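Every protein chain of the complex appears in place save one, which is left out.
Lettered A, B and C in written order, each chain numbered from 1.
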Amino acid sequence: MDRLTSWERRTSVALLLVGIAFLLGWAIPVLVPGLPAPVRQAFWYLQVLTWVLFTADYLVRLVLAPRRLRFVLRNLPSLAVVVLPLLRPLWLLRALLLLHVIAERVRLPLRLRAVVYVSGTAIFLAVIGSIAVLDVERHNPDGNITTIGDALWWSLTTMTTVGYGDRFPITSEGRLVAAGLMLAGIALLGVVTAAIASWFVERFERSVAMERRTEEELANVATELAELRKTVAELTARLET
Amino acid sequence: MDRLTSWERRTSVALLLVGIAFLLGWAIPVLVPGLPAPVRQAFWYLQVLTWVLFTADYLVRLVLAPRRLRFVLRNLPSLAVVVLPLLRPLWLLRALLLLHVIAERVRLPLRLRAVVYVSGTAIFLAVIGSIAVLDVERHNPDGNITTIGDALWWSLTTMTTVGYGDRFPITSEGRLVAAGLMLAGIALLGVVTAAIASWFVERFERSVAMERRTEEELANVATELAELRKTVAELTARLET
Amino acid sequence: MDRLTSWERRTSVALLLVGIAFLLGWAIPVLVPGLPAPVRQAFWYLQVLTWVLFTADYLVRLVLAPRRLRFVLRNLPSLAVVVLPLLRPLWLLRALLLLHVIAERVRLPLRLRAVVYVSGTAIFLAVIGSIAVLDVERHNPDGNITTIGDALWWSLTTMTTVGYGDRFPITSEGRLVAAGLMLAGIALLGVVTAAIASWFVERFERSVAMERRTEEELANVATELAELRKTVAELTARLET
Partner (left out) sequence: MDRLTSWERRTSVALLLVGIAFLLGWAIPVLVPGLPAPVRQAFWYLQVLTWVLFTADYLVRLVLAPRRLRFVLRNLPSLAVVVLPLLRPLWLLRALLLLHVIAERVRLPLRLRAVVYVSGTAIFLAVIGSIAVLDVERHNPDGNITTIGDALWWSLTTMTTVGYGDRFPITSEGRLVAAGLMLAGIALLGVVTAAIASWFVERFERSVAMERRTEEELANVATELAELRKTVAELTARLET
């Protein structure tokens, strides 16, 4: 095990906690608009602190990496998260990776695991996306998403591709978030459909396999009987001579 | 058979009737707004009575259960239905369980059974959801779902994920109902697609299996012919000596 | 062949022509609103005439049927078409049955045939549905579908479940037509997805089958070689004695 992997293992729980701290520092001021200025300031410092920690982690990993260019190319999402403020909530996706590790241990069947995993990601994205959209849309005078209830409702109608159009983002940032939710919704729909379809196919295959096995066993019995009859005939023939 | 199972079997038809009584006591005042006060009162007492009966049934089952904590954990939906008024129409889902029992006896192929079952649930949810949404939206001055026709039309556009946006719920309760309908609609779409896909796959597999069987039979005939030829050659050889 | 089947075969082309006559008598006055009164009257008589012919056909088939109650129960759609004016355009579905017969002869693979068939039905339903919705919505003062262009555009957004909501039916008849189009759209989406999925599965199965066949052939060659070696060894042994 090289030093990079060892560092990543040792810091994984700490980074998850930093991620949750970031989420709180980002979400609470959005969800509770009337906070007094000093509290708002404190949350802002918390966000800056988590950004410093994530950036430090990225730099340490870059230094520890055996081949640096390859590290940068393979970890472009991490770089994007460090550089682009809008993508920062995606840090929390690490929490989903943890969910993945748990799912691996529980040994659910592949299909169910995929559905659980995608559903978890979808719910997580819906909540994060609602907060993000609320953050960028609320201060726009023409915006129609002004409460967290509206934002969650909008997320739901977007991910299910229902799209009533009573609530929709009008800023570029809000539309980018919407794009992510739409694609996640389509992926979720695809996984659910695929899981049901493959379940049907499996059930059918199993019944066919069972049928075939029965047929083969019958054939074997028939062969054995034929051989037995032949042996008996030979014995009779010998006794007659 | 323990006492809990025996109780559940004996009360299943009675509970279905109580469920239908609840549905009538709940739906008729919603669907017929101009009822005189005493009739409206009577329907209200009917609803209270069904609630008492369902709660009594839950308590009896709790007492009869061999392990009570496990019973509570395994029957969280029943508890939710007893405690939360909004979920009460779900009592009617027992009627769907009855449908399930019938479907099992009719011995439809798995795929068709799934489609029938999910379609039945979808239609049931659409009707129940329409009444529920009408109930919570009609008295809201900004609401746009004011007749049962509007409500059914809204259900349809929601479950098929068309979502024109000419009708949509604006209250929190209405949006919760909408969430249920959207997810049910996606599940229905998934099952229909999956059923068609697995039907295509089966048809293909059958034709491949038939091909393979023909090939195997030809191979068997060839082997038998070869053996026959060999035997004839041996006999010829013996006769020549 | 009984007399009923013989009658149905002999009248099938005639009925298709009557169906097309009905379609023209129904669609042209809808599509060309400014027709002079006598022409409009003529088209109305044409519609009445086709209705008389279809009803006569139904009665003849009823009389020829060996078991009449069974005939009525098995031909409920025909009865509905005779009794309900709104369903009358469905007479044209016979034309689709003709398409089915052609598809059978062309011997397309199952999957492609299903896609062609469902696409054909979808296009047909979209056109018929557009005309039907235009017919019932145009004379409603609050309606927003007033030209055939609007109606076709609305059909498209409905069947693909996009549902912008710039055009939508507001009458009960229009909403019934919309329900049919939505369900047809979902079915079409399901068939397309299923066809692609089963194609992927088949391609995979074929490659697995090919692999297995190669393995089996290799095993056969190995067995034959082993037997050959054994025979050679035996011959050597004999020569040595």
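Going forward, a contact is a pair of C-beta atoms (placed from the backbone, for glycine too) under 8 Å apart; a residue touches a chain by one contact, two chains touch by 3 or more.
Owing to the predicted nature of the structure, the values given are computational and were not obtained by experimental measurement.
Residue B:Tyr164 is the one among B:Trp26, B:Phe71 or B:Tyr164 that touches the chain not shown. Summary of contacts with the chain left out: across A:Gly19, A:Gly129 or A:Gly163, the touching residue is A:Gly163.
Only one residue from A:Ile28, A:Leu49, A:Leu64 or A:Ala114 touches the chain missing from this view: A:Ala114. One chain is missing from the display, and on chain A it is touched by residues 110-111, 114, 158, 161-165, 168, 170, 172, 175, 178-179, 182-183, 185-187, 189-191, 193-195, 197-198, 201-202, 205, 209. Although one chain is not shown, part of chain C still touches it, namely residues 149, 153, 156-157, 160-166, 189, 192-194, 196-197, 199-201, 203-205, 208. Seen across the whole complex, the unshown chain contacts chain B at 161-165, 193-194, 197, 201.
Note that in this section only the chains that are shown with their structure count from here on.
Centre to centre, using the average C-alpha position, chain B and chain C are separated by 27 Å.
Spacing of chain A relative to chain C, judged by their CA centroids, is 38 angstrom.
Multi-chain contact residues, meaning those touching two or more other chains, occur in chain A at positions 161-165, 193-194, 197, 201.
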